[in-house]
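For reference, the structure I am asking about is given below.
Not every chain of the complex is shown here; the ones you see sit where they belong.
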């Protein structure tokens, strides 16, 4: 089984970290194809970055379909372009926020999210509502550090994240922590050990859930709004995105 | 006051129709700048088309900011890229679905939406939830005709829309109709007259509400998630979308 | 176009303040008719005051209809009698809480309300739910000063409001402030300047939105529960409120 | 114990019917004081009638307080003026829609409401939401007969109600029926027998629940928004409604 894990930003070190997290948990028969688009923002820290990252994501999905990929993970906590990607893909497509929240709701009656910037908390809040997680999500917390600071080995980011998680356990009544950034994919094991509760990285959960769905033959429904896009011309710089009839 | 009305698809005849609807209702002191991107889908009929239309929309907003535009209307009923556009703009940015639903909730206790394709009803359903309109929206109906058929003078589209509106009034308990497509912008007056209830075209409402907000000095909040994008590199084909610090 | 702005309490100085706010923003072709009932409470500070203020409001609407008024604003933050008023009016009728919250949701993803008394926060809370603003309203705050103290030039009310707004921005994650009292109609501009975020006065927004709706021909739906009242006898002191068949 | 049952309209025959329903179920130690205001609409069939009926209701509550009444029932299915009445009263005040829906949710997992006019379904719908009954209320149905037709012995009203109840049981998955009009207070026993499910009249339930609350010493909370009204002048025709400080 081939699973393509798409880091929606264009920073290779994050792609590398996400790839490692994915490979570490994949079944032996699963081939992980990690990538990032060659176009778009170096990090995603708002609605604008997110909206533009979708171009590259969809291009990677399109390439994936041509290459016979069985399922996809979109590895940014805002789950950019999720439904558009599902239109394009035959197999399942999961976002890491979606996967992490679903998993959290299966092992705890309440979770808190710890994300990077305060300004992206609204994005997480909208996802919580869209995914039906309102009753499960106790609080969305931000450490107010830029995404790329997670890549700096000299940064205090890990300490700050640990401290914020501890606050969540004390103040929010949370039984689990959801890490709110693809760039935190390497932290869950250690944090879980230190905190004594499940700390959930969406990348690894999404890979396992895609494996599960693919092995069950549960592909994206092609009835209704997730059917393949309607064939039509695209103009200008985006002409190559015109979808051609399939099947 | 300058208001830019962006038709997110690349079909000029729809842009023309939308421009006429906007100009017809604008105050004498308002300059309407109607446009469509030079890149992207010729019509928007799903999540995929919508996601890719955002590239062109954001480009038009960026140009608008450079040209001193005071407010914007995104004239596609899925309100694509709305929050991303708000990050980029100083003034208010309204989607036509948003504007139409808000207006409907001010003059009726329940409304039904009549849109084009069944597959886009899910998009409308998500907007209804996001805008807090769940208690107001009675039903989302589709006539199952492609968007571009509205441009065909020989089509039965108008008759079909009228019939569907009538059903909504009889079956749904709706007091008003929201037209669920930018391409229906020329139909509201006549339908309203025939049906005896308010039939709401989002283009005209959005123009008037943007005028209202601009005249009150109510611009998009630049505190929080709608603050200007964080400056950072963009790579590849999208390099020109890198936001440069402002103010 | 004639817009009648009804201050539901009987304190002339508040009517005057509201009139000034309305006139300041109205289009040149709009005639603002500001008034207050000649019967009812001198201020509205609870469910009881609100319920009784409706008598005077409906009387003013009735007079307005006879005088050819095109639209109405009910200028008390509890929006008393809103749906009853809509039954009586041909044109649109907006409450200032309703108008302010709708406007806030168009320019920010979250707002906080700053009102006068703690006991009226429940009224605002109910409106937030009724208008579908649950996801947008971050918090309802009270300064715990009586409404009429806003009329006292020697009062600390302005300072207290400013301080409460600052707290909202720091603690609530709000991107905009909604002023929760008609008697604060003169404060929004200065507060907005001091705080650097949109501070929204419902009176001015309601006037502009009514102008917008009237100019679009969007009147109150007369199909369903907002149809003109059913003609029937009224007895006793209220006999003159009997509605006579219309149209 | 004294319980005052207020018919908010001014039609004596309905007051009589409601009085009989109340007396039939009251404990031997309970004195039922049934009344209707001497001012206001002869029937309540919309937001407008309802809003104006509140004047008379509050007057009756005020007289009741002076007479040492222990609790109140507002016997119109729209529960007009409920929170305002609670401000004024020391003891509990229940609306019949509220009482009926609460009772229904205790003996069935789903109920349907059968009311008189289609236009009042929106009023019932708002109450369902306000009382937290959204998950319990399966459907709101109307027989489209005027309230006063229930008073006409030659009317087909009873047959029509029975037929509508049957439809509710077949189509809605309802386990109980809530009668949506005070004027149906005499029908519940017979309908219940014919249909084989609980058919709930709010008047009788409200009387029993008020008895229960009073006997437990559970009065309206005087902390917060239901505290006695703030003393202040009232002007004009309503001067006598000025609340004077109490306790």
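Labels for the chains are A, B, C and D, by order of writing; each one numbers its residues from 1.
In this section, a contact is a pair of C-beta atoms (placed from the backbone, for glycine too) under 8 Å apart; a residue touches a chain by one contact, two chains touch by 3 or more.
What you see is a predicted model, and the numbers here were worked out from it, not measured in a lab.
**Q** Count all the copies in this homomeric complex, not only the 4 that are shown.
**A** The whole assembly in this structure file has 6 copies of the sequence.
As a convention for this text, only the chains that are shown with their structure count from here on.
**Q** Considering only chains that satisfy the touch condition with chain A, which of them also satisfy it with chain C?
**A** For chain A paired with chain C, the chains in contact with each are B, in label order.
**Q** From the centre of chain A, which other chain's Cα mean sits the farthest off?
**A** Most remote chain from chain A, centroid-wise, comes out as D.
**Q** Does B-D or A-B have the larger number of C-beta pairs in contact?
**A** A-B
**Q** Taking the mean of the CA coordinates per chain, how far is chain A from chain B in Å?
**A** 29
**Q** Averaging only over C-alpha atoms, locate the centres of chain B and chain D and give their separation in whole Å.
**A** Centre separation, chain B to chain D: 44 Å.
**Q** Which residues belonging to chain B are in contact with no fewer than two other chains?
**A** 83, 86, 109-110, 130, 135, 173, 224-226
**Q** Based on the touch definition given at the start, go ahead and assign the chain network to line, ring, star, complete or other.
**A** other
**Q** Show me, using the given definition of touch, all chain pairs that touch one another.
**A** So, checking each combination of chains, I get A-B, A-C, B-C, B-D, C-D as the touching pairs.
**Q** Which of the residues in chain C come into contact with chain A in the complex?
**A** Listed in rising order, the residues of chain C that touch chain A are 109-110, 135, 173.
**Q** Which positions of chain A touch chain B when the two form their complex?
**A** So the residues of chain A touching chain B come out as 10, 37-43, 45-52, 54-56, 58, 81, 83-84, 86-88, 118-123, 126, 129-130, 146, 224-227, 229-230, 232-239, 241-243.
**Q** Considering only the defined contacts, which chain B positions touch chain C in the complex?
**A** Chain B residues touching chain C: 25, 27, 83, 86, 92, 94, 98, 102-103, 105-110, 130-136, 169, 173-176, 189, 192, 196-198, 200, 204-205, 208-209, 211-213, 215-226.
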